[in-house]
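Of the protein chains in this complex, all but one are displayed in their positions.
Order of writing sets the chain letters: A and B. Residues in each chain are counted from 1.
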Amino acid sequence: MHIPENYLAPATCGVMGAAMVPVWVHAVKKVGKELPKEKMPLLGVGAAFSFLAMMFNVPLVGGTTGHAVGGTLIALLFGPNAACIAVSIALLIQAVLFGDGGILAFGANCFNMAFILPFAGYYTYRLIVKLASKNQPAKSGIHYVAAAIGSYVGINLAAFFTAVEFGLQPLLFHDASGNALYCPYDLSVAIPSMMIPHLVVAGVVELVFTVVVYAFIRKVAPDMIYENILAQTEQEPKKHIPVFALIAVLIAATPLGLLATGTAWGEWGADEIAAVENAGKVLGYTPSGLANGWELNVLMPDYAVSGMNEIPAYILSAILGVALLVIIFKLISLPMKGRR
Amino acid sequence: MLPNWLIESETYAPPKDGGAFVVKTMKTIGMVLARLKVQRGHEKRHAIPAVIKFFLLVALVLLTSVTQNRLILLAMLALVQAYLAFWPAKDLASILKPALFASLLSVLIFAPAMIMHPQGIYNNLIVIAKVFVSVEMVNIFNHTTQWNHITTALRKLHIPSIFIFTLDITLKYIVLLGTVINDLLTSLHLRSVGKNHRKYQSVGGVMGVTFLRSVEMSQQMYEAMCCRGFTDDYKGL
């Protein structure tokens, strides 16, 4: 579910990042209150655990494997706020050190996997446990059922948000002739192509992974689970309203923000193009070139790019060509060296 | 007294089992650990400070993403390739392989759109070229920067120390816990002598034990910090 670089417009990335700021602030505040000082290192340890959980190959049918995100599991073990921070840090390390998920898309990835996923998963779990134990004391099995449903809901909701972010791209960011500048699939394609694999495969992987790990810990060391730590210290969080309000506001505001920046972006883009044109032929960018449409082989026909100023394009093409030749030559000579 | 079955030597024909998840996970985590433990890249002695390099990276990635100007994109492509052309051959693969893989993946993802909507092909190719150069840039950064330099550099930027402290712990514990997972999986692998009908319990066990160990370790770490004079003040770290 990691969104790579350049699939989302920078403006979308900015909006998603901005939406995460209040979430992070809220989570840090909450964790500061919930976690005693001696548990502070636990956040980093939780992030490491989250990172490694995403690396784990969960067995599927017939020797195939899949990866889980584990957001709901982390929330069940460490609490949703700590999970939000832990998963965010895990995603940061993935993006910066391992190139998994874009650096600009970091905010969007956090929104889907560090915010929507653990919170939706955790509160679905809480709701089910609460409903089941309303009239009679809950059977122990209900926790596993709730964890299963919670993790399934969590990952699929996160996938849905990812799909919407993708699907809005062609609506918001396109050139004069209506061709998409980033992700080319609109909502009608993005939603089913994200949701079907998640409902059928990824959701099941997440569910299985969450339940088996959660069940083991519940059996072996139940006092290590967040819920039970809360019960022990009797600081049961009664008010979920601020969190829910926050989620509601964000869910309502984010698409609006996207739309707002989208139009602003479009105008800015148009101005920018005009400005470049007005500035003369310094950059030699002519928007008419866009409207004319492009053929497949026009990326660099005749070592120059049509619609560009000939000289810089020539120089750049030359640099690119020579550099590529050197790289290819080096790579070819590599196995020969090894043999010697 | 040894039981009889332990004295007899038995002939044993194992059943087939498609349990590839253990080996696959060991491989993935092994790769992560190798990446974090040893830096195979070449960090020059008078390299640009990690923070400046990071901001440069973000700026370049942002520029790549924002620009609709083909000349700028071409310039990025040319400059990055020109820079790489000066690199030793053995380091090139670790930059180009992920970049080519990411571009190829994008081609596959965009293929239906290109077929259904040929007018958009040019823009789609631009995005694919952007993906290529962005992944190259991130990998160049990774290849030339040691992660502990990144955290030291962040300290100088007055980023809240609790954040850096947490990031530091995360990186250290990825190595520690990754080793725990790999050892557990190794033991599981060696004792998997037939068909494991309880694969999911095994997955739960490995990650469950790892979680319990991680909580234990974090407790010990806090105690060790206290022993060295830490007084609940994360600002001073």
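Convention: contacts are C-beta pairs under 8 Å (C-beta built on N, C-alpha and C of every residue); 3 or more make two chains touch, one makes a residue touch a chain.
Following the convention adopted for this analysis, contacts and distances are computed from a predicted model.
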{"item": "\"Acetyl-CoA acetyltransferase\", \"Cobalt ABC transporter\", \"Probable glycine dehydrogenase (decarboxylating) subunit 1\" or \"Glutamyl-tRNA(Gln) amidotransferase subunit A\" - which is the UniProt name of the missing chain", "value": "\"Cobalt ABC transporter\""}
{"item": "Visible contact partners (per top-of-document touch definition) of the missing chain", "value": "A, B"}
{"item": "Where the missing chain touches chain A, by residue", "value": "216, 219-221"}
{"item": "Chain not shown, touching residues in chain B", "value": "1-3, 5-10, 12-18, 38, 180, 183-184, 186-198, 201-202, 205-206, 208-209, 212-213"}
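Basically, only the chains that are shown with their structure count from here on.
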{"item": "For chain A paired with chain B, centre-to-centre distance based on mean C-alpha positions, whole Å", "value": "16"}
{"item": "Residue ranges of chain B touching chain A (in the complex, touch as defined)", "value": "18-21, 24-25, 28-29, 32, 35-36, 54, 57-58, 61-62, 64-66, 68-71, 74-75, 77-79, 81-85, 87-90, 92-93, 96, 98, 102, 106, 110, 113, 117, 119-127, 129-131, 134-135, 138-139, 141-142, 147, 150, 162, 165-174, 176-178, 181, 199-201, 203-205, 207-212, 214-215, 217-219, 221-222, 225, 232, 234"}
{"item": "For the chain A and chain B complex, residues of the former touching the latter", "value": "4-7, 9-10, 13, 37-49, 51-53, 55-59, 62-65, 77, 85, 89-90, 92-93, 95-99, 102-104, 175, 177, 179-185, 208-209, 211-217, 220-221, 224, 269, 273, 276, 283-285, 293-296, 298-300, 305, 307-309, 312-313, 316-317, 319-320, 322-324, 326-327, 330-331, 333-334, 337"}
